[in-house]
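The complex is shown incomplete by one protein chain, all other protein chains being positioned as in the whole.
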Amino acid sequence: MSAVLETTPALEITNVTRRFAGLVAVNNVSFTLNKGEILGVIGPNGAGKTTLVSLISGTLAPSAGDIAFEGRTITKLPAYQRARLGIGRTFQIMRPFPGLSVLDNVAVGALFGHGGGESDLARARELARAQLDFVGLAKFADQRADELGGPSRKRLELAKALAMQPKVLLCDEVMAGLNLVEIDEVIEVLKRVRERGISIFVIEHVIKAIKSLSDRLLVLHHGEKIADGDPDAVLSDVRVVEAYLGRRRA
Amino acid sequence: MKRLHWILLAAGLIVLAAVPWFGSDVLVQFGINALLLAVLAQGWNIIGGYTGYASFGNSVFYGLGSYGVAIAMVQWELPFAVGMAFGVVLAVAFAFLLGLPVLRLKGHYFAIATLALAQVMIAIVSNLSIAGQNIGLVLPPLNDDRLFYELSLALLVAATATVFWLTRSRFGFGLFAIRENEEGAAVMGVNTTLYKVLAFALSGVFSALAGGIHAYWITFLDPASAFDISLNVKMIIMAVFGGPGTVLGPVLGAFVLSSVSELLSSEITSFAGLFFGLVVVVAVIFMPRGVADLMRRFRRTGWRYFVENLKAHRI
Partner (left out) sequence: MDLLAQILVNGVLLGGLYAVMALGLALIWGVLNIVNLAHGAFIMLGGYLSWHLYNYLGIDPFLGLPITAVVMFGLGYVLQRGMLNLIVRAPMFNTLLITFGLEVVLTYLAQLAFSADFRTINPSYAGSSIALGPVVVPVARLMAFGVAVALTVGMWLFLLHSRLGRAIRATAQNLVAARLYGVEPRHLYAITFGIGIGLAGAAGGLYGTVSQIDPYIGATLTAKSFAIAIIGGLDNPLGVLVGGLVLGIIESLTVLYVGATFGDVASFGVLVLVLIFRPSGLLGKTA
């Protein structure tokens, strides 16, 4: 892994907390996402992973703490401005634009993404087609988005986010429900995304996949960060094992 | 659209434009009403059909347009065109001032809020002396139905062209994204608040212009008729019946329903409204996506189209 001491991190999350009525979903979490890095995030269900993604993308506002993108504080920026700065995300519960074609779904990303996107529809559609090729959905381009099956919808989410030309990609369980072959394909796609210079923040449940993909691993449990570092080290950390398997007899 | 469709459309337009020269007076008057309703339906289409915010407040824009023209011409003795511009200014101001807070509401709450706003406007205008209060205003007469007809047709063409432009512009795509999944749209970089207000204002401009033409044509208006809610419901029904979120659907819906209503009025007077209500009920059950969708799918699925709609929505 390369040393990234001098470059500004792509994302810097400092003491971020998010409370809902009576529940603390994310509790005082701090970490950085370095440029060109793939940071994997794991944790049992309800650990606060999706909430964290929503906080970074701007869908939710933090109750406390700060978020910085490439050195610039974005804590108070609304979601659409963060998108224009270069933060893209996929949704765990996939929500395509159902009435639009697959191509047009992705075109929205090209029209509105990084830097405000394209202004010309035809050009946006070209870019969208390129992304569909990249994720392997080219043959579905003209179908209605809500006619796609589960695994294809996951790829559509990815294509939409990529069409935004993001600098940071937030992936929320893009591998859930996929078989082993499909998982490997997604891993390849994400590695190629990293080659484009995009920093990736990946939430996943499939441990083997995320181990082979990530440069670093972050573990969340009950909204708190309990480990952060080299994947092998993290996965053998006692606290992480306990979080997943539950406490055994002392 | 295919070349054939463009030719048919052009031909239809020419026929429509020629009506005042070979049609009866009654036909021309029916035409003006139908055209204005089509403009309203098309205007509603922008905010309701394409952006997904079902507005019951377009009758407010219509009323503002009517009063804009009336006040300008009666109280300040300005020409019609200035009155129309004034009506537009009022509409845009309203869209921005009240649109901002109200567009933050979701779905049916937005609908109710706009409904309430319409009621408030009636009550407020009824108390303004410059607007003639409850009695209303009487405009200088202009006996030229032909002119009003062509004006209305021109307005409809403008409205439809605008909707067509939406389907091929970045702005329009932003609106579709908002309709389909607003949170998703925001996360992809769409400034949802700005776009919604712009769509609301655009929709309002057309409603206001239609109101202005109508006011000058019938030379009279009062608060209840200018801000009439049933007008709003009519435009919604026509847009939805014809096909919301399509370019020609609302126009189709407006023409078809106006014609049916007109036919029934002359033949069987008191049953017209009853029939209208029944048509709405049956249509919502069996073809909720409108005539446009019906025409598209019927070729593929035939009569099963109706059964499928039913099965999808019943418990």
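Here the chain labels run A and B in written order, and each chain numbers its own residues starting at 1.
Please note the rule applied: contacts are C-beta pairs under 8 Å (C-beta built on N, C-alpha and C of every residue); 3 or more make two chains touch, one makes a residue touch a chain.
Bear in mind that the values here come from a model prediction, so they are computed numbers and not experimental data.
Although it is left out of the displayed model, the omitted chain contacts the following shown chains in the full complex: B. For the chain missing from the display, the contacting residue among B:79, B:141, B:273 or B:302 is B:273, taking the whole complex into account.
The chain not shown here is touched by just one of B:17, B:105, B:218 or B:256, and that residue is B:105.
Note on the undisplayed chain: of the listed residues B:26, B:81 or B:116, the one touching it is B:116.
The missing chain lies against chain B, touching residues 54, 101-102, 104-105, 107-109, 111-113, 115-117, 119-120, 122-124, 126-127, 134, 229-230, 233, 236-237, 240, 270-271, 273-274, 276-281, 284-285, 288, 310, 312-315.
Everything below uses one rule, namely that only the chains that are shown with their structure count from here on.
Per-chain CA centroids place chain A at a distance of 42 Å from chain B. Of all the residues in chain A, the ones that touch chain B in their complex are 57-59, 78-80, 83-84, 88-89, 91, 95-100, 104, 107-109, 111-114, 116-121, 124, 160-161, 164.
On chain B, the positions that touch chain A within their shared complex are 168-170, 173-174, 176-177, 179-181, 183-192, 245.
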